[in-house]
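Shown here: the complex without one of its protein chains, the others still in place.
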Amino acid sequence: MIASATLFGLCGAALIGLGLYGFVVQAHLLRRLIAFNIIGSGIFLLFGASGARDQLASTDPVAQALIITGIVVALAATAFGVGLVLAFAKVTGQTHLPEESDARQRPLKAGLPDRSVQTIVKDPAG
Amino acid sequence: MLVDGITCALIGAGLLFFWAGTAGIIRFPDTHSRLHALTKADNVGLGLLIVGLALQAPDWLTLGKLAMVWALTLVAAGTTAQLVARAAITKPAARRGPASTAAIPGDTVRSKDRAS
Amino acid sequence: MLAIVALVTLPLVAALMAVVVERRGEWIALLSVIGVVIALSVLMPLVATDGPVDLVIGGWQAPLGITLRADGLALAFAGMAALVMAAVLVSARTLYGASPSEAETRGQWAFWPLALLLWGALNVAFLSRDLFNLYVALELLTVAAVALVAIEGKRESLAAALRYLMFALMGSLAYLLGAALLYAGHGTLDIGLLAARDIGDASGATGSRRASDIMAAGLMTAGLAVKTALFPFHAWLAPAHAGAPAPASAILSALVPKASFVILLRLWFEALPGLTTPALLATLGGLGAAAVFYGSVLALRQNRLKLIIAYSTVAQIGYLFLVFPLAGGDSYAQPWAAGAWTGVIFQALSHGLAKAAMFLCAGVWIIAVGNDRLSGMRGLASATPMTMSAFGIAGVALVALPPSGGFTAKYLMLTAAFASGQTIWAVVLLLGGLLSAAYLYRPLAMAFSRDDDATFAPVPRSLQVAPLLLALAAILLGLGSQAPFSLIQTGRPAAAAEGLE
Amino acid sequence: MSGLAATGFDLMLCALILGAALAAIAVRDLFGAVVFFIVYGVFVALAWLRLEAIDVALTEAALGAGLTGVLMIGAVSRLERLTSRDQDQDAAGPQSPPTSSAARIATMVGAAGIGGGLAWGFITLPPSAGLQLAVAENLAASGVENPVTAVLLNFRGWDTLLESIVLLAALIALWSLARDQDWGRRPGLRQHARPGGVMATFGRLLPPFGFLLGVYLVWTGSAQPGGAFQGGTVLAAVWLLVMMAGLKAAPRVSSTRLRWALIAGPLLFIGVGLAGAVAGTFLGLPTAYAKPLILTIEAGLTLSIAATLALLVLGAPMAGDGLGPDQPDKEPAR
């Protein structure tokens, strides 16, 4: 029990790092929402594991309840985010936010589909 | 003891089917035959696992739940395999990703920004 | 106690009712405003004389349960929020009010529940003592606020809403991670119980300085700073606040950043005062100073009124973060810390009132002119004198001229800066005031310039009264500063009297 | 032996979780990313089982792997339709400039630093049992035997109440994204399937099972893992399935009955809380009545959660093509 808690806690920390990288590097809004969810579940794993490191009994029920609340809240935010991305795509035909300088809002260029592939990672299998 | 032995044998056989399914999904050359591999694993592998575990079930409720899991996966696997197969064969859309064909009326991009 | 319950549940119940009852959202909102005002008028004198009141929810004491506490800080902000909401609800009637005979439209249905949910979330954020409960409140606040940004559905506002959502989501996650680490380390999420553990004070009996605590504090601070739009996390603010319809902008700019700021105050002054270091205080102050200058310069460069007001919010939020260095210092007893704490709260309250008034004025002028370009504002002063004076009075509060609440704030903060020998922050305060006068001069000058050919659409009088009353409230905050001053002192955390570090 | 097998399992599971997350971020194809994300949810649910957090595992399996995945699949499909018009699909438009490799590496270093720092902070945490003891001591007074349900519905009921309101807020926010002319219509695309076909049959076959499971999860939640959120999610999935199979159309957003269903749970919860406040304690559940009160609140919450979640997956109201057994929308409901 102790060993698995430590292991999953470390896994959670790694997931947070991974998700953060994905969130920053990717421009596609849906992929950012996926990265957001990965960070979220990493946080929950870290949290849950820290409540399970005492071998006396099972995982802390308060931590479990907080995590359940967190998962539901994350889903709510994700669902609204997806709706917002779709509404944005419907109006502009784009799936990422335009670069924006602080001083002046550049008007969005309409109608250019986003086909950019943001990650260039070699297939690990081959 | 005998029961435990049978459980082990059944679970071992089930695992074998799962591995066969995995091998199939990796090695088979085309979508259709891979689907075939998948269905085998779903139905037979999980079935064997469940029968094996059912011998260990502590009460009737658990037994009932095990049966329900099996029924659920059987029905679901059968249905989805058929639908996915049909979609994969008949619709070119399935070849590249979801939907690269017609736009839908309610969902088309407006040519003009509606508010400005 | 019932008054506290009313404070947090009335807006939420009203929001639920506004979902089901068609075309009467405005009346439901009005009822909830009246209810909350009554609750506040019961609570405020009570708390001012008898000290903070606790509401132990479900009878479960912390750490197991959640406690709401009505202290001076919470009530001052809840009161400001109630004033702003009242004015906004009156102003929003022309945009989103409906006559019962017409068919329901999208905006009429969506605006009221969203605004009310946002308000409920704000009150919870001001009152709750539980770090996770605060997280849920912040999420509710975020969802409602982003939806209000997007409510017009224009491409600019959708893009602004998405940008806001992305920033806010990351801020939430950072805050949540910090709260989780604190809970893992200390077995409680209650601010009071955390304070009792002397976190970071290695000299105490229970204190310790753990890696996880420092990380937790950093993460929560970063997350809350993103949500407060502290420089350099401010990029989302201006397009979001300027892209929303005027009543929504007023809520967003005046109230929403204050929720995360109040949590930040509670975090550092109440829960974790032992973790502060001079470098951290200086960093937060430095970012605040940078925000003051950067926001002001950007406000100077805008050609649209709403963007000027929105960038002004970036600058004004910068002042709030000066509380950290001003309440700090290196000597033992710091008599100025309480002044800095009070001054910053005055600044937040005054900014909330003045900024809401300004956005509502912008809303009036958008109706009159059709857009919010500066070039279209010629002649507005003579056409809409009431709104013009509201804008001017709000400007007085924003620039911090006497006798406004802004002046009281700046006076307290300047005193603290000089008393603690940190003249540099005084320079920031003074220069910031000059800059705000500069960026407000342009719209004012434009409005007062004569243009006899200009024709404006008529604006209902009720729309013009609301911003004027708000602006006057910002002045009253300074004129009658005694009552709010003493209210803010009730339940003031020890660190705000003795100073941080 | 048991320890070794378990550790081996855990190591493998961690590897799969990280692999799925990495792939979801790195895979080129958007749909691939979504599929990896679904698979990731399955693995994370397994991790929760290993941590003996069955309640969380149920939630993750239902929400994380299930509904979020379905939501994302639908979103990919609609996004491709929305962005693929009159342009050569593979022609690179002038998008935002791809992140430079220097920025990429800097991000990687920063993210690795944060991950590493967190790992260090986690390891140096002293083991703590959290509030397990406090929960155990007060469990008898909470009215339920499942400690997680006791925390969710009683000790920290205020959190749960706000959480159910967050869900509702997300739905209001989502609906507010509709176009003005679509207000009052049905949410999401018009679903249709061949009457009597495989999909329609499946849509008839599965709901009884699913309904049973959902109700069972809510019912058993007071004593065993389960509860309103898990059961509500299963019921939401069942309802969605019925709609997808073309058996029933989604209700119009203007439907008053639907709106009451959405707010029933939170309203009931607040009502119980206010009744408690009048009696002396806000949200206080007297021990003698705690169990029936909790079950009542959970029943209301389940209804609202199921409806809200299903509608969140469907999306904002819009004009559809109206091909299903339900007739096309002629006029938006006024």
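Just so it is clear, A, B, C and D label the chains in written order, and each chain counts residues from 1 on its own.
Note that in this section a contact is a pair of C-beta atoms (placed from the backbone, for glycine too) under 8 Å apart; a residue touches a chain by one contact, two chains touch by 3 or more.
Everything that follows uses one rule, which is that contacts and distances are computed from a predicted model.
Hidden chain, UniProt protein name from the list "ABC transporter permease", "Polyamine-transporting ATPase", "Multiple resistance and pH regulation protein F" or "NADH-quinone oxidoreductase subunit L": "Multiple resistance and pH regulation protein F". Checked against the full complex, the one of D:F31, D:W120 or D:W260 touching the unshown chain is D:F31.
The missing chain, though absent from the display, is touched by one residue of D:I114, D:V135, D:L152 or D:A237; that residue is D:A237. The omitted chain makes contact with subunit D at the following residues, 1-2, 4-6, 8-9, 12-13, 16, 19-20, 23, 27, 29, 31-32, 35-36, 38-39, 42-43, 45-46, 49-50, 52, 54, 57-58, 61-62, 65-67, 69-70, 73-74, 76-78, 81, 188-194, 197-200, 202, 206, 209-210, 213, 217, 220, 224-226, 230, 233-234, 237, 240-241, 244-246, 320-321, 323-324. Although one chain is hidden here, its contacts on subunit B can still be listed: residues 4, 7-8, 11-12, 14-15, 18-19, 21-23, 25-26, 31, 34-35, 38, 41-42, 45-46, 49-50, 53, 56-58, 62, 65-66, 68-69, 72-73, 75-77, 79-80, 83-84, 86-88, 90-91, 93-99, 101-108, 110-111.
Definition applied: only the chains that are shown with their structure count from here on.
Of the two chain pairs examined here, A-C and C-D, it is C-D that is joined by more C-beta pairs in contact. For the pair subunit C and subunit D, the distance between C-alpha centroids works out to 31 Å. Taking each chain's centre as the average of its CA atoms, subunit A and subunit B sit 27 Å apart. In subunit D, the residues that touch at least two other chains are 30, 76, 78, 82-85, 89, 118, 122, 125, 128-131, 135, 155-156, 159, 163, 166, 169-170, 173, 177, 179, 182. In subunit C, the residues that touch at least two other chains are 64, 132, 136, 139, 143, 146-147, 150, 153-156, 177, 181, 183-184. Residues 16, 23, 29, 32, 36, 39-40, 43, 46-47, 50-51, 62-63, 66, 69-70, 73, 76-77, 80-81, 84-85, 87-88, 91-92, 97-98, 100, 102-105, 108, 110 of subunit A touch subunit C in their complex. Residue ranges on subunit B touching subunit D, taken from their complex, read 68, 71-72, 75-76, 79, 82-83, 97-100, 103-109, 114.
Residue ranges on subunit A touching subunit D, taken from their complex, read 1-22, 24-28, 30-31, 33-35, 37-38, 41, 44-46, 48-54, 56-69, 71-73, 75-80, 82-87, 89-90, 93-99, 109, 112-119, 121.
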